[in-house]
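Note that one protein chain is taken out, while the other chains of the complex remain in position.
Chain naming follows the written order as A and B, and within any one chain the residues start at number 1.
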Amino acid sequence: MTNTEPSAAAATSDNDRFERGLDLLRKVGGNPNPAVLDSLADIAPDLGRLTVEFGYGDILSRPGLTLPQRQLATVSALAAMGNAAPQLRFHIDGALNVGCTREEIVETLIHVSVYAGFPAALNGLTAARDVFDTRTDIPVRTESVPAPTGDRFERGSVRLSEIDGHAGEQVIASLQDIAPDLARYLLEFVFGDIYSRTGLDLKARELATVAMLTALGTAAPQLEVHIHGLLNVGGTETEVVEVITQMAGYAGFPAALNAIAVARKVFADRDSARTRA
Amino acid sequence: MTNTEPSAAAATSDNDRFERGLDLLRKVGGNPNPAVLDSLADIAPDLGRLTVEFGYGDILSRPGLTLPQRQLATVSALAAMGNAAPQLRFHIDGALNVGCTREEIVETLIHVSVYAGFPAALNGLTAARDVFDTRTDIPVRTESVPAPTGDRFERGSVRLSEIDGHAGEQVIASLQDIAPDLARYLLEFVFGDIYSRTGLDLKARELATVAMLTALGTAAPQLEVHIHGLLNVGGTETEVVEVITQMAGYAGFPAALNAIAVARKVFADRDSARTRA
Partner (left out) sequence: MTNTEPSAAAATSDNDRFERGLDLLRKVGGNPNPAVLDSLADIAPDLGRLTVEFGYGDILSRPGLTLPQRQLATVSALAAMGNAAPQLRFHIDGALNVGCTREEIVETLIHVSVYAGFPAALNGLTAARDVFDTRTDIPVRTESVPAPTGDRFERGSVRLSEIDGHAGEQVIASLQDIAPDLARYLLEFVFGDIYSRTGLDLKARELATVAMLTALGTAAPQLEVHIHGLLNVGGTETEVVEVITQMAGYAGFPAALNAIAVARKVFADRDSARTRA
C-alpha cells in the first residue's frame, strides 16, 4: 500500500487510520514530527489523534481527487472564511509540499476575490507571501501571468457560457431591471478578468469555487450554479462529492451536509435533462 | 437579591441594570475594574455602558441557564465563528472563574470541530492554552479523557439514535445514494468519536451545538435537528430559548431571531406529535 493511494474501505482499524493519516500529514506538512501533535500534547492530545485519524487518515487519504487538488481546495476555503490564519499558512506550505506551484497558489487566491471579496484575497496573499519567504528551496517567479487580451465584456460572455451555460445567462438577464451594472461587472470582472486568466484552468477554478461556497455556507444559489459549472468544464460527480466531503473537516459537517443536498439536486436535474434529451 | 439570581423583571431601571451587570461582569471577568470599561473610556464609553447593561445586566443575568452553562455556550460560539480572539480568551477565562473545569472547556472546544471544522477547534485550543498558562491557581490535568471503547460505527449508531432519533437516521439514509462515506463519517467520527467522549455530557454538547449553529447562521436544517436533540437528551424549551437569546449579544440579533423561528417550528412539531400520540 502506498500512502497516496490508500484504501478507503470502511473496515480499516483505528490503528491503520492513525498510521495512514500520520504518513500523509508528514508528507503534507513536510515535517516528521507534526506540530499539531506536539502542540496539543499538553492540552488536548485526543484532538491531535482525531485530526490525524479523521482529517488525514479518512478524508485527505481518499481517492477521487489528487493531493494538489485537495490542497488548493483547502487553501481557497480557508482564505474565503478568513478566520483561520495559522491553518491557511500551514496548507499553503502543504500545497507546495505536494507539488503545487507558487503561481497556482497565487491564482487560487486571486480567484478568492470573486467569492469572498478582495479583503479575503489580499489576506490570503499576505499569508502566501509569509510562507513563500520561508521556502528558499522553491524558485521565485517574478513575471506575472499574461493578462487576457481583447474586450473584457466579450471575453467574459464567452467564458460565462462555457462555464455556466444557460443558468449564467439567466443570472445576467435577471439583473437587467434592477442592477444592470452588477451584471456588467459579473461579465467584465468575474468572467472577463478573473476566469479568463491563464494561470489556473477552469476545472481548478470551479473546484476552488465549490470548496469556497461549501465552506461559507451562505450562497446556495451560487453553489448550485457552480456545481453545474464544475461538471460543465470536465469535473465528475465523484469530484463534486469529494471536494464537498473534504470541507467537513475544514468548515464542519453542517457545511458539507447542506452542500451535498445542493449536489443531489444538481445531479438529479442533469439526469432528468439527459432522460428528456 | 443576590447577583447570581437576579430578577429578570422588565421594569428594572437602567441603574439597576448597570449595577447588576457590573457585579456579574466582575465575577465573570475576575477583575474589580473590568477592562472593557477602561479600554472604551476614551473612544466609546457608551458602548462600555451598553455592554454592561445589556450583555451582563439583561442577558447573562437571566435565570434558565447556569453561569457555567452560559460560559460554555459563549466559548463554543466564539470558537466556531473564529473571528473574535480577544473575546474568546476572555470568556474561556470567565468560564474558569464561574466554575467550569479545564476539561469541560477543552471538551467543548473539541466538540467545535464537528460544527465549524478542525481549524476553529485548533484555534480555540490555542486560545485555551494561552489562558490556562496564566491560571496557575488551577491545577493542570495531564491525563486525557478515556477514549470510548468498542466499534466506532456501532457506538455512533447508538448515540445518533439517542440524540436525534428518527431524524438522524433519515439524514444517514438520505446520503446513501450520493455520499455514503460522509454518512459513515457522521456515524464514526461525529457520533462514534466525538459525541461518545465522556468529558462532557450529551446535554452540554447539545447546548453548545445549538449555540454554535445559532451564531453561525448558516445551517438551519442542522439547527432544527439539534434543537430536537437538546430536548431529546433532557434540555427544556426554556433552555433552548435561553441559549438562543444569549447569542443576540455574541452574534447579533438576526442570528437569534432566525434561530427562534426554527425553535418555534420544532416546538410546534413536538406539540402536534404529542397531540397525535
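Annotations
Criterion: a residue touches a chain if its C-beta (ideal position, glycine included) is under 8 Å from a C-beta of that chain, and two chains touch if they have at least 3 such contacts.
On a predicted model such as this, the values are computed, not experimentally measured, just so you know.
Taking the complete complex into account, B:217 is the one of B:21, B:34, B:68 or B:217 that touches the chain left out. Residue-level contact of chain A with the missing chain is found at 80-83, 106, 109-110, 113-123, 125-126, 128-129, 132, 140, 142, 144-145, 147, 152-153, 171, 175, 177-179, 181-182, 184-186, 188-190, 193-194, 197, 213, 216, 218-219, 221-222.
Residues 8, 10, 14, 36, 39-40, 42-47, 50-51, 53-55, 58-59, 62, 78, 81-84, 86-87, 215-218, 241, 244-245, 247-258, 260-261, 263-264, 267 are the ones on chain B that touch the missing chain.
Please note the rule applied: only the chains that are shown with their structure count from here on.
Chain B has its Cα centroid 29 Å from the Cα centroid of chain A.
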